[in-house]
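A single protein chain has been omitted from the complex, and every remaining protein chain is retained in its original position.
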Amino acid sequence: MGNSFGSLFKISTWGESHGGGVGVVIDGCPPLLALNEVDIQRDLDRRRPGQSKITTQRDETDNAEILSGVFEGKTLGTPIAILVRNEDAKPEAYEHLKNTYRPSHADFTYDAKFGIRNWQGGGRSSARETIGRVAAGAVARKLLDETTDVEVIAWVSQIHDIKADVDTENVNFDEIEAQITRCPDTEASAAMVKKITEAKKAGDSLGGIVTCLIRGVPAGLGAPVFDRIEADLAKGMLSLPATKGFEIGSGFSSVLMKGSEHNDEFAPGEKNPITKTNNSGGVQGGITNGSEIIFRVAFKPTATISSTQETVDNENNPVSLEAKGRHDPCVLPRAVPMVEAMSLLVIADHWLRDKSVRVLD
Amino acid sequence: MGNSFGSLFKISTWGESHGGGVGVVIDGCPPLLALNEVDIQRDLDRRRPGQSKITTQRDETDNAEILSGVFEGKTLGTPIAILVRNEDAKPEAYEHLKNTYRPSHADFTYDAKFGIRNWQGGGRSSARETIGRVAAGAVARKLLDETTDVEVIAWVSQIHDIKADVDTENVNFDEIEAQITRCPDTEASAAMVKKITEAKKAGDSLGGIVTCLIRGVPAGLGAPVFDRIEADLAKGMLSLPATKGFEIGSGFSSVLMKGSEHNDEFAPGEKNPITKTNNSGGVQGGITNGSEIIFRVAFKPTATISSTQETVDNENNPVSLEAKGRHDPCVLPRAVPMVEAMSLLVIADHWLRDKSVRVLD
Amino acid sequence: MGNSFGSLFKISTWGESHGGGVGVVIDGCPPLLALNEVDIQRDLDRRRPGQSKITTQRDETDNAEILSGVFEGKTLGTPIAILVRNEDAKPEAYEHLKNTYRPSHADFTYDAKFGIRNWQGGGRSSARETIGRVAAGAVARKLLDETTDVEVIAWVSQIHDIKADVDTENVNFDEIEAQITRCPDTEASAAMVKKITEAKKAGDSLGGIVTCLIRGVPAGLGAPVFDRIEADLAKGMLSLPATKGFEIGSGFSSVLMKGSEHNDEFAPGEKNPITKTNNSGGVQGGITNGSEIIFRVAFKPTATISSTQETVDNENNPVSLEAKGRHDPCVLPRAVPMVEAMSLLVIADHWLRDKSVRVLD
Partner (left out) sequence: MGNSFGSLFKISTWGESHGGGVGVVIDGCPPLLALNEVDIQRDLDRRRPGQSKITTQRDETDNAEILSGVFEGKTLGTPIAILVRNEDAKPEAYEHLKNTYRPSHADFTYDAKFGIRNWQGGGRSSARETIGRVAAGAVARKLLDETTDVEVIAWVSQIHDIKADVDTENVNFDEIEAQITRCPDTEASAAMVKKITEAKKAGDSLGGIVTCLIRGVPAGLGAPVFDRIEADLAKGMLSLPATKGFEIGSGFSSVLMKGSEHNDEFAPGEKNPITKTNNSGGVQGGITNGSEIIFRVAFKPTATISSTQETVDNENNPVSLEAKGRHDPCVLPRAVPMVEAMSLLVIADHWLRDKSVRVLD
């Protein structure tokens, strides 16, 4: 349990950072969708380490192989299994971590739960696990592209104390991808690069915020009660490594508003009512109202740093952990496709679920 | 779909604010747990409207009846069905809302999804739905009380711009319950009462923050990947009405820290390593580390207010919505048992799931 | 776990034979379906004890109350909770069974699993639990009636050694209901009544077979692999009390045929291919082919009899169990609506699931 996400567009990821590989099985993708490995590779390349000077240098190409579910370029409606082999296997590089619990990593908690862990580079808790999610997200994107007007884009809106100024109405994918930070505010982006480079030199790491915008969602997606669309988004985001917070629409700032200020009044739209403001973030009572969904995700600074840290070993003795090897000074640029993937999965799932609702009229 | 929560301690709620009643079925509560209606009523009374001068006056006693799953004062291991009848049924009080979409309510979105809604007082989107959750949470609390050291307490830490100063190490249930605000900082509480009273008079509403603390959680609860304990908590919280944000441990403030500042170094504890700081909020890699879990939930100001608002009717024509009837100026005090309930359900579920993990040694 | 059935048309039953009542929550019934208690009562009346001279005399009216999910005579798309109160509560009638394990009942196995059981009349293992299923089946029938050509009818095709001769092409509901045995072969039915009456007098019980026919199923329902429609039907049937076997189409008799005899050759139909024979029972590879689905379910003779039996008590001591009270000499007539209900639930579920499959073309 715990390795699947979604109900009708359901994904199950598997794999450790070291060992045969990582991958995903997608169960529920409709048949007749044009799909090939190129569709998937684009997002995997945006996720992979080593894509720019400001990320970690783990040098893997992360090539996706589709093992099933596609025939003559189209999905069959059967499970789509995707495999990415592990390449960068240098177990000896991790030998010194065999008995040591790195601070703010999952070494101790995995041992506490399972009584065993793959100490080679994070094992299942490695961000490498997100390869399966990003691959599945690319399939969800293809499905939504073919069948809806939904567009999911995310960007880095803050790194440490540098906040970007982004015009959410007009921001587009190309602008974001043009920056190695994936922050479309060029000025802020430059400052971020500088800050990340400093952190890298200092052997330290930085956190930040990813903002995600979902345009073109029809009204009526989501569900009352537990599977509210914002609840599923929150779960998806907090299931990503290094996330510490989620807020939708007005989020935590709603606290300082009064009801009379916060309420999104309706006005007649072309076919449906539209809201004059969007404090709701596109969702009311767990169901989309046709406005854009907008939310923000907080990522802590990654736990791998290059300074010496005090910790304990697996026999509860104090030890000093020497810095070794590479570290990723800031995961934010690579987190963007992860946030997109989880969003795409949530929307695709609810969109398929919605097909079984209005069958009478 | 969408009305169940949990996997091994699974609840399914049902019911609209008007009609026969609301309730819950709990599937998976272990047998031989002492349980009766009094155990449940305590939390229902903390949730119900009309319990103090600062909440809405909907006057319902919300008496729980256990319909199944308990025999001679003990659980049977079979589903526990709990029913609370609706009493306050004055459909005529809602007649003017039949064709009107109230701003920031779920009227329009339910119509968009289902093509029909119970316009009598919110129907399924009413906060009355949370009765089933709170009742189930009380059962989860009983189970955890009997079998673990887990203690879940929540309090109001902010209303509008009034922030409480709370000693999280020592805060206790009685202190919290002593205040009608459920804010244990007496000074802040008094200011909150004043602010809420003003808002009530003005026909307006206020938002705020509930902080939740989970003590005594053993290390090793939770799961890698999608069912991370913080992901399940985030889903639980964002599934509550009027919530806009969730953060755990350092939360959004982690963004301003560096890895060297944020990492929770380990030190030898009595049996297990303990952390010197708790920026992680008790969870690493989705699994508890034995520290306290602490998180915060943002609630927007409730949508029902007493001033006139512009909106549209269900034929997309502009209308003015006149204020009528009662409103709840601030849902925060009543939100506390809801936040506790969802936390208890998440912990109980993962605690039961954990039983099937370490079966070899 | 274990008290829910279905994925999109999902039901959760609850309740013991003694205590507050029994019931069901249906999650996933589409909105805008006309529904009231009369729709449900018809099938509950066909299921209830005491409806004819050949069934047990437990005298309950089993009146269904819809507690939620219906508004102004139409479903809301929210959970439909249905409650049937227990009436016939005479716990003293069961006092002698408190410590005794009745042969071929679930008394011992419940104790083995749960360490506790409601010894008043079978508790959760009572056939009374099927009330929730039959009520839910009635809702599924209404849904399928409104939206498809599906017709589910079942009848008693054998009791003990008396086999009915039924023209499956023309058999109809009224013919079946005209017989208290629910066997449409009037001659066989008369012989069955005689046999059951003898068994009743002798304090003994009889088993039999229910045949179920599903007409009007479109081609393409079901799924490859685990959720084959025959697998879901088999699970549904074997989950009914007292069932010992399931066979579809040629069933166990297929064993005596060769491939060249058993294969159902296709011929051009009006729009789709049709099969010349139906050894497949309407299903190939787990998916319907448009032919009628036909299957048979074996029911053992019920365990409650009136002769003295040797058994043990809950301290593993031998005891003699004296016959007391009423017994049902043959459950078959009442099993018919149960078999129909489970079939309707399986078909409704797959029919809703199918809505999310062909979304591209």
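Points worth noting:
Note that the chains take the letters A, B and C in the order they are written out, and that residue 1 is the start of every chain.
Just so it is clear, a residue touches a chain if its C-beta (ideal position, glycine included) is under 8 Å from a C-beta of that chain, and two chains touch if they have at least 3 such contacts.
Model, not experiment: these values are computed from the prediction.
In the complete complex, the hidden chain is touched by one of C:V171, C:A190 or C:A298, namely C:A298.
Touching the chain that is not shown, out of C:Q120, C:S280 or C:S343: C:S280 (per the contact rule at the top). Contact with the omitted chain, checked across C:E129, C:D185 or C:E340, is made by C:E129.
Taking the complete complex into account, residues 7-8, 28, 30-33, 77-78, 146-147, 224, 352-353, 355-361 of subunit B touch the chain not shown.
Residues 1-5, 7, 13, 101, 103-106, 108-110, 112-115, 124-125, 129, 158, 160-161, 199, 204-209, 219-228, 230-239, 241, 243-252, 254-269, 271-273, 275, 279-281, 283-290, 298-305, 307, 309-312, 316-318, 353-354, 357-358, 361 of subunit C touch the missing chain (whole complex, contact as defined above). Mapped onto subunit A, contacts with the missing chain fall at residues 1-4, 7-8, 10, 12-16, 19-23, 25, 27-28, 31-32, 65-71, 74-81, 83, 113-118, 123-124.
By our rule, only the chains that are shown with their structure count from here on.
The rotation relating subunit B to subunit C, fitted on Cα atoms, amounts to 180°, rounded to the nearest 5.
Using the average of C-alpha coordinates as each chain's centre, C ends up farthest from subunit B. Centroids of subunit B and subunit C (each the mean of its C-alpha atoms) stand 39 Å apart.
The set of subunit C residues that touch two or more partner chains comprises 7-8, 28, 31-32, 77-78.
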